[in-house]
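Of the protein chains in this complex, all but one are displayed in their positions.
Up next, chain A:
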Amino acid sequence: MRPQHAKRPFSIRRLLAGGWLLLLAGAAVLAPSETIIPDLAHVSQPPFGVGHWLGTDPQGLDIWQALLQGTRTLALVSVPATLLTLLIGAGLGSAAGFLRNSGWQPTWRSLLTGLLVGLAALAQGPRLTPASGGLLVVTVGSWLLLGRFGFSRRRVALPVDTLVLGLMSLLESVPLLILVLAAAAVQRPSLGGLVLLLSLSCWTTPARLMRAVTLQVSAQPYLEAARAAGIPAARLLAAHIWPNTRHILLVRFPLTVALLIGLETTLSFLGVGLPPEVSSWGQLLATIRLAPTAWWLVAWPGLALVSTILSLHTLGRTK
């Protein structure tokens, strides 16, 4: 906590960082969308030459254009993935912190109905379209059937906190890179698949932070007063807890983007990430393995990558 700096949100460093990110956003919007035609007459050309001012790679691709297109891919993957990650993390984290192990007590009837519908949906698999009427039948049927038993009116405390914590420690039992690598091996992801995969495996850190803050806020006296006044749980969360916890997400946003960018370029570098026809910085960097002495293949995308991550860290740290 440095009070004299906290009053000055616009330092030179933050200005530079924000400027670089704006530049990237502009490049992502303005990047040419047609496929780059390789210039086979100028293969592995050093930078500052005629026609290709950043040089070309061993296949004759112009590095400047590949960089621009890579910027668009980067924005398209990392920003949606971050939003989804933070959404999952915030949802599960605040649910775990707010409900803890006894906060949610559904009746056996609704719990079992939910379970049965979930199982039926799982058995049907992703092809929901023709038989989704069956799900409705299962829902109504089990609801009516369970209503006939006496036990189904009793309430059961669902250990939300334990479940979420268990899920987190399960995901964290293997390093992130290896988890994503293994999952990407099973089904080679498309652009959307990669977004989903990254956010499904990276949500644990924001969830942990959200859970901690929510626990902290829930213990405050004003919340006890609000509970005593009979305010319903949904309103408690929305009006009294969320305004005091959302700053965590704002701070996590740039840091999560930086983490995902690092992970995504590493995957592309290893040749497991995006499909090969989508150009990305990691893929551009991976061409160094074909031409080990062509320093310009690493210098430009590497410089861009490091400045991006550094800018995001700068924005995330001083906030």
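We adopt the following convention: contacts are C-beta pairs under 8 Å (C-beta built on N, C-alpha and C of every residue); 3 or more make two chains touch, one makes a residue touch a chain; residues count from 1.
The criterion applied here is as follows: contacts and distances are computed from a predicted model.
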Leaving aside the chains on screen, match the unshown one to its UniProt name from "ABC transporter permease", "Polysulfide reductase NrfD", "Periplasmic binding protein" or "Cbb3-type cytochrome c oxidase subunit".
-> "ABC transporter permease"
Across A:Gly18, A:Pro80, A:Pro159 or A:Gly262, the one contacting the chain not displayed is A:Gly262
Among A:Ala25, A:Leu115 or A:Val174, single out the residue that touches the unshown chain.
-> A:Val174
List the chain A residues touching the unshown chain?
-> 123, 169-170, 173-178, 181-187, 258, 262, 265-266, 269-272, 285, 288-289, 292-293, 295, 298, 302, 305-306, 309-310, 313, 317
